[in-house]
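Selected chains from the complex are presented in situ; the others are not included.
Labels run A, B and C following the written order; every chain starts at residue 1.
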Amino acid sequence: MTPLLEARHLRYAYPDGRQALRDCSLSIAAGSRNVLLGANGAGKTTLLQHFNGLLRPTSGELRLDGQPFDYSRAGLAALRRRVGLVFQNPEAQLLAPTVAADVSFGPLNLGLPPAEVRQRTAFALAAVGLTALAERPVQHLSHGQKKRACIAGVLAMSPDLILLDEPMAGLDAAMQAELIAVLDRLAAEGVSLLVSTHDVDFAYRWADTLYLLEDGCCTAAFAADAWPEQLAVLRAAGQPQPAVLSLYQQLSERGLAAAPRLPRSFDELLAALPRKAAAPCEECSECLEKSGLSAPVPATPT
Amino acid sequence: MHIMEGFLPLPHALAWTAASAPALLWGTVKLKQRLAAAPQERMLLGVATAFAFVLSALKLPSLTGSSSHPTGVGLGALLFGPLAMVPVAFVVLTFQALLLAHGGLTTLGANLFSMGIAGPGIAYLAFRLLRRLGLAPAVFAAAALGNLTTYVVTALQLALAFPDATGGVFAAFIKFAGIFALTQVPLALVEGMLTVVIVNALQRFNAEELRLLPLGQARESN
Amino acid sequence: MLIDSIAAQSRWRRVSPAAKTGFALAGLLAALLADSAPVTFGLALAFALITCYGAGVPARLWLRVACLPLGFLALGVLPLAFSWAPATGWHWAPDAGTRMAEVLGRAAAASTALLLLVLSTPLADLFDLLRRMRCPTVLLDVMHVAYRMLAVLSVSTADMQRAQAARLGHVSTWHSLRSLGLLLACLLCETWRRARDLERAAAARNGADGLRFLSATPAHPWRDASIALVASSALLAVVLGARL
């Protein structure tokens, strides 16, 4: 199957000569959840900005649905309708004085009639749960609400692929949960997502496919379940192991947990633990002791 | 040096509006041409306008103990040139009237004339004339003279509207100018020094971007 | 920006901006046309009452907003009390009373008329009106970006000032001046960064060549316009009647 988006050997140098991307190839399947993982400064933002044509590679090629990117004015407009980018800093993205006005910016630029723009704006605001705040001045929103307004602004253009640059940055636990719920809803409706982050726990829990970016090079692409096989290259890129994974490995090494497949969240890990371990009867304990084994299960602490 | 809403009688309000309108029109047309050639400057101009607004709302530490606000007239003229300053100042003054109740709509023409046309014009002229004496003296003179010009023009506008019962317009001008001189002359000096500090720091920070602006171009042509 | 946040919560937020602007402009004109102090003070009182009881702006907030321009006005008319001539020097102006009353009344009426508009209409609603009145796109774009960045740069400025105060940047006048210079230079650099970011963000949503936004439509534009027309005519009739 043709991938939705494909990058082949991208290289990009800043005007001052510094290499931002050295060699990056990856391909994104339609309808998938993707995470771009990398340390700060690895080139995640630069790569995302290539994917909707804001930056043009020094060499290498980008394809959408198998067709090379067309950097003409019309080509870029068509590209950006299909691939939306949510910037890391909402203050850099929100242009209009009110939430609804900002969301209408993209659809209006598509040249749609006002009635359709209004309908799309309403739909996008509902999708991110901001309907009640539509007429609120942007500067009165909280950081989490601004973030969701940015997503609505991109969603209103009904793109096939949404790129999100560090969407969790600066959000507290409650806001993160809200945002992940929004992302899950979008994924369920068939929108492809590519999220850049340096949070391995979130990446491991949420993604279907992961791409590792290290110092401008795409050094790995793998399914989340294949994480353990990629340990060496991930560690080289400064990415720690997800807490749930290291814990599960330790537990299963000690024979305390077993699951048909690797748990990706703490809830899944807990499900892989045995239910309450029964204390062995006296006879058994004696038997165990005799064979030189300590009781396998420690007493529950008081 | 804003003249507040309703302070000027109707004929004066209309006259100053008529005096400022051509400059605003010309500045806007020029700006449109400039943005057509360099569309990336559109956002810069918008953000810079916001900067000018924020600048004019800052408290300036004053030598006399009281505090007042910088006009930014000189800095604006150095950064964007006197012509682009007219629409920028127009937006800033409109925002000040509508968001801060500072100045007004009926006095917009008069205020634009002093702060968007006369002040930046003199500041720019002073900078060009004194440039060969060195950057710091030229910047200082431009900012201080820009500030002083707005105040002299404002005093003149008030004198024309409220001539003295015995001494006429001239006496009224001496009166208004004399009263404001107490606070305004030290402030003009402070704004001059402040602008020098800004331009110095800016050169160390951001010499790259400065090259695009009148300030930087003047340096290069030297 | 206290005024703008009051306007966002005003009871007249949904009233057609064109109607509100029309009435406020009629108010300004009436203030400039009125030629007797009682009429202008009456106008000022009327505008204040309409703002508080019509548009539902709490009187406490109205006072807080109004005290600055009205205080400024009180100081501003003082020079009119004195007269100066080379021969006589300073003395009381013979026409001080009438002139001060005239200016006080006119400026108070005009200021309160403008406050009626800005306390019931967020600035953003006026942009739509300006667009429909064919204001040049260049100016509108500058206004949109400036309005949005005003909030952002104000926050940056407040943060920077606090950070400098926390490290004793304001211990003396000279220190304050130097700190302010550093702050403004940084803010100016931020201006370039923000402009570049916005340029990119607009391009990402296909908006590289102009800012267009959909505006909320007022519920009853024609009803609002007719009420404003009637009220404006009445206002001007009263003022012109008093002149004759």
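Just so we're on the same page, a residue touches a chain if its C-beta (ideal position, glycine included) is under 8 Å from a C-beta of that chain, and two chains touch if they have at least 3 such contacts.
None of these values were measured; they are calculated from a predicted model.
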Copies of each displayed chain within the entire complex, written as a formula: A x2, B x1, C x1
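Note that in this section only the chains that are shown with their structure count from here on.
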Chain pair that, of all pairs, has the most C-beta pairs in contact: B-C
Innermost chain by mean C-alpha position: C
Chain centre separation (subunit A, subunit C; CA means) in Å: 45
Subunit A: positions in contact with at least two other chains: none
Multi-partner residues of subunit B (at least 2 other chains): none
Footprint of subunit B on subunit C - complex, ascending: 1, 3-4, 25, 28, 31-33, 65-66, 68-69, 72-73, 76, 79-80, 82-86, 88, 93-95, 99, 103, 106-111, 114-115, 117-118, 123, 126, 136, 138-139, 141-150, 152-154, 157, 170, 173, 176-178, 180-182, 184-189, 191-192, 194-196, 198-199, 202, 208-209
Subunit C contact footprint on subunit A (complex, rising order): 49, 52, 54, 77, 80-81, 84-85, 87, 89, 91-98, 100-102, 104-106, 108-110, 114, 117-118, 121, 135-140, 153-154, 157
In the complex with subunit C, residue positions of subunit B that touch it: 4-7, 9-10, 13, 28, 31-32, 35, 39-40, 42-51, 53-55, 58, 60-63, 87-88, 90-92, 94-95, 97-102, 104-106, 158, 162, 164-167, 171-172, 174-176, 178-179, 190, 193-194, 196-198, 200-202, 205-206, 209
